[in-house]
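What you see is the complex with one protein chain gone and the rest in place.
In order of appearance the chains are A and B, and numbering begins at 1 in each one.
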Amino acid sequence: MDTSSPLFLVLDLTGVFAFALNGALTAIRVARLDIVGVLTLGMFTALGGGMVRDILLGALPPATFRDWRYLAVAATGSLVAFAFGRGLDRISNAIVILDAAGLSLFAVSGALKGMDFDVGVAQATILGAITAVGGGTMRDVLIREVPAVLTSGLYAIPALVGAFIAAGGAQLGTPALPTALVAAGTCFAIRMLGVVLGLDAPGPPRTRRGA
Amino acid sequence: MDTSSPLFLVLDLTGVFAFALNGALTAIRVARLDIVGVLTLGMFTALGGGMVRDILLGALPPATFRDWRYLAVAATGSLVAFAFGRGLDRISNAIVILDAAGLSLFAVSGALKGMDFDVGVAQATILGAITAVGGGTMRDVLIREVPAVLTSGLYAIPALVGAFIAAGGAQLGTPALPTALVAAGTCFAIRMLGVVLGLDAPGPPRTRRGA
Partner (left out) sequence: MDTSSPLFLVLDLTGVFAFALNGALTAIRVARLDIVGVLTLGMFTALGGGMVRDILLGALPPATFRDWRYLAVAATGSLVAFAFGRGLDRISNAIVILDAAGLSLFAVSGALKGMDFDVGVAQATILGAITAVGGGTMRDVLIREVPAVLTSGLYAIPALVGAFIAAGGAQLGTPALPTALVAAGTCFAIRMLGVVLGLDAPGPPRTRRGA
């Protein structure tokens, strides 16, 4: 799929908006930062994954710097969260749902951009997952949390599944819009199921001797 | 402005030197590291922002690896701080002032390099700010502090103001040296004013319900 297509832009910018809200709300709730801290964490979370994706693809300067809409959407999302975040009764729920939404959208857009650069389905799947978890991992490192991708079993897995569906569909030439919706929806559903049921991936096998 | 001009090099290398001193002094005071730790933190702080700038612009390998003076200046600054840092009565003041100086110089050099790569004034402003806060953010992540850019309201703002003046001047074709001095001076003045007066940017609006 051409990454200048409207579908790609809508996926990518919606992901940016979701992660900007998420990062800014995290800044308000966890770290109680002022407006600059909220904006900064919102924009890092929103733009970090896509920047890493574009750096790894050698698509430089990254889209963030070539298309003003990325900066505008990320700033708007952060400011909206700053203005209304304190009034949210269920700010924790909002953070989790927005994170899952951003994860799903970036898994798909990252995988599609990888396919557009002809890196192969396996690599595009990994690239989609890196795009998806990148912004949130930067967010967590900056506020000194252990990143969700390490502690939450069902965080990387849904991103890999969504990215694989998107990359595989692009390889096979399935229709772009339905494929993207199925890929993002599957990622979102697995992630939210994991959150709701408190599911975790299996730990290391036990042995009689322990470690 | 041509980024191979003497003015650009002086701005950039002076910023490298200020941040090398700053990073190395931070290593001595906060983390009590040995000579290798001091050198490493000094060089990361000094060279981190410029590397991120050059990566984002696709100007690879970064200037750090193409021009031996960057490595030499960063190592010299770190070693000077290592040799004399313990004798400093006012090491905390020195750290703060050097940080403000590096911030100001990199905001300007980052914005000018962005304009040289034709990314537009808004993008060059953001790029200048990323260059300015990049090294210090790496420094803080490595020693497990929450980065100043998140906690200190008047850290990103002066960098953005300085970068904007530099990028806008380059766009309008104002004389290079006075513009760079005004841009860096404004950034430095706002930053130091914030430190001296303990100013912070506004927090999120309060609501009756709280969060």
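In the analysis below, contacts are C-beta pairs under 8 Å (C-beta built on N, C-alpha and C of every residue); 3 or more make two chains touch, one makes a residue touch a chain.
In this text, all values refer to a predicted model and were calculated from it rather than measured experimentally.
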Which of A:V141, A:A176 or A:A189 contacts the chain that the document leaves out: A:V141
Touch with the omitted chain, as defined above, among A:L56, A:L71 or A:C187: A:L56
Interface residues of subunit A (partner: the chain not displayed): 55-58, 60, 117, 119-120, 122-123, 126-127, 137, 141, 144, 146-147, 149-157, 200-207, 209-211
Contact set of subunit B toward the excluded chain (per top definition): 27-29, 31-41, 51, 55, 58, 60-62, 65-66, 68, 71, 82-83, 85-89, 91, 141-144
